[in-house]
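Quick one: the structure is below, and I'll ask about it shortly.
What follows is part of the complex, with its chains left where they were.
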Amino acid sequence: MSLQVAVVVGNPKPLSRTRRVAELLVEKLLEPGSYALEVIDLADHTDQIFAWPSDKMAAMNARVAESDLVVFASPTYKATYTGLLKAFLDRYPANGLAGVTAIPVHTGADFSHAMGPTYNLAPLLVELGATVPGRGFYLALSQMDQVADVVDAAVAEYAANLSRSAAIAAHTRTATPASA
Amino acid sequence: MSLQVAVVVGNPKPLSRTRRVAELLVEKLLEPGSYALEVIDLADHTDQIFAWPSDKMAAMNARVAESDLVVFASPTYKATYTGLLKAFLDRYPANGLAGVTAIPVHTGADFSHAMGPTYNLAPLLVELGATVPGRGFYLALSQMDQVADVVDAAVAEYAANLSRSAAIAAHTRTATPASA
């Protein structure tokens, strides 16, 4: 069985470095061949982001909500996620990301906004019902030449956290026995 | 193998309803017999909470950090966690709860502070490196006579989220094969 994975990019400009960082994070976290990836660059959908209803947006929202893992990535605007990313998340009903494991990612000019993914984006994803497996990921642009090392360190933390959580999953009252 | 579980209660008064709610959440989430539980009522340790160093506090912090699952429970003071709970968490170094799955729990007089566990306590636990498996749990005192139902609904969400996360854990690059 293949994992369903999505990257949602909240930069109003397409093909951003933020997008590349998010894609790299997925690539380094998961085994090659174990997942199908959809990348949603919200810059391509600004004309419909406030349209209601919108079949196109609804389908996109649904695919993200059905994913196992989603990286939500945004440049840092005013020390937090962009309005564009929020507008996409606003389209969900309460608890609309239940079941999704979500990794909050921000990029920024320097380290002064490094708390953004942990203190601003993480609680928004938790509010939507998602699981957040550890600290948000932040990359300062000055780190672009060492991005591989920074991402390696982060994915090691996420992988270890997910592995530890899996041990609990096996013992919840509603858990299906592994032999089922 | 048995899970190590802790409940940390941040009410300055001991044996609070907040504590009972947190204990009930563990009892309803996990299979009987699958875990060892330690309950830490911080009201019993206010004399040492600001002592530095303190062997007693250090041992307590270590046992919590080594747990698989921890419920951090607090009454709502000023719409957020108590200073007592924060003082306990302040004793950890950066990323000091890595590997722990943490459930944020608040109780409050009414629903006006229902966002507290999601928007204030959840990001603090994420900052410490913990995994937060969905929305924070809030109980208004007016719900005390239906607490079992409210907790049942919440643990169903946590169990489902943990189960979904476990599927990802099996496909991380650093995952140990299940047969190992």
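Letters A and B mark the chains as written, and numbering starts fresh at 1 in each.
Quick note on the criterion: contacts are C-beta pairs under 8 Å (C-beta built on N, C-alpha and C of every residue); 3 or more make two chains touch, one makes a residue touch a chain.
All values reported here derive from a predicted model rather than from experimental measurement.
Depicted are 2 of the identical subunits; the complete assembly encoded in this structure file consists of 4 such copies.
Definition applied: only the chains that are shown with their structure count from here on.
Overlaying the C-alpha trace of subunit A on that of subunit B calls for a turn of 180°, given as a multiple of 5.
Put simply, the C-alpha centre of subunit A and that of subunit B have 23 angstrom between them. Interface of subunit A with subunit B (complex): residues 1, 3, 28-31, 34-35, 68-69, 95, 98-101, 115, 118-120, 122-123, 126-127, 129-136, 155-176.
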